[in-house]
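Missing here: one protein chain of the complex. Every other protein chain is in place.
Showing chain A:
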Amino acid sequence: MSRACAPVDTDAATWQPLASPERLRQRAALLTTIRRFMDARGILEVETPLLSRAAVTDPALQSFAVAVDGTPYYLQTSPEFAMKRLLAAGSGPIYQVAKVFRDNERGRWHHPEFTMLEWYRPGFSVADMLDEIDALLLALELPRSERLDYGALFQQATGCDPHCADQQTLQRRALDFGLVSRDLSRVELLDFLFSSAVMPELKDRPCAIVSDFPLAQAALARIRRGADGKPDVAERFELFIHGVEIGNGFHELADAAEQRQRFQADQAERGRRGLAQRPLDENLLAALTAGLPDCCGIAIGLDRLLMQVSGAGRIDDVLAFPVERS
């Protein structure tokens, strides 16, 4: 979205690719390693539609709307909903490498279409899933991840407890970290402080997985009730490589009623922000009602992963043709 970050097109002919031949080979090698890894573990590769009648309700994600024979469809922002329908139908463990699309996202680390690796493991606990992520990191010749607790990291970087600090406390801390905008919601303040105060602390760690998010940032994760005075947390985990967000995973929410409530809360928030309402994915809700096996899943941005393993300074360097040359 930031035009300041848009690549400067020099006099070079714009038909030419931006990624070097070496980076194109590295992308192919990355895909080969991932497919071998998944195959060896008996995880089935699947394909699901890029076009959907329904769209994600998350107010932070903007789907592209397209007309198909005059009927409105949306390009997926992740293959999550369709893959959960396969899981509910008894697919067993599955993975997908798919193009996903997000509007209003352009910058050094953002591109409106990018490649996502998403995989699901029925019967896996969060700990099992993190171990499998580590195994994939090793297969990619990356170090094992450091496991970090969201609450502890946030407390250390900001002095605030993200699970119970009130809005004024978060707002005051946000001012210290250079926030100009006012009237941010609690979740937006958490997003800001995490990006501005916590993520810089992860720069020196090659691979880190941050777990147990505040409830406000649960997204599609299950809630784990805290025992012995510990706060309730969302069973959500994120992978960072040298401080850059690479992947986001959940112990997947399987309760259809709660999922519908979260969709509706998203719609209300979209209304508050003046964003268009989205058609809810009733197929996903029906699949959850039929029964989603207890499972964990994670989505990994392959372009960013490729940037981090190849030392590319900007996402354009790992794309054959960025959108400005499409």
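Heads up, the rule we're going with is that contacts are C-beta pairs under 8 Å (C-beta built on N, C-alpha and C of every residue); 3 or more make two chains touch, one makes a residue touch a chain; residues count from 1.
Keep this in mind: contacts and distances are computed from a predicted model.
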- Message: When one chain of this assembly is omitted, its UniProt record names it as which of these: "Rieske (2Fe-2S) protein", "Elongation factor P", "ABC transporter permease" or "Pyruvate dehydrogenase subunit beta"?
- Response: "Elongation factor P"
- Which of A:105, A:161, A:232 or A:324 sits in contact with the chain that's absent? A:105
- Note on the structure: Cross-chain touch to the chain not pictured, restricted to A:167, A:195 or A:277, is A:195
- Query: List the chain A residues touching the unshown chain?
  - Reply: 1-5, 58, 60-61, 104-110, 177-181, 184, 187-188, 191-192, 194-196, 217, 219, 238, 245, 248, 299, 301
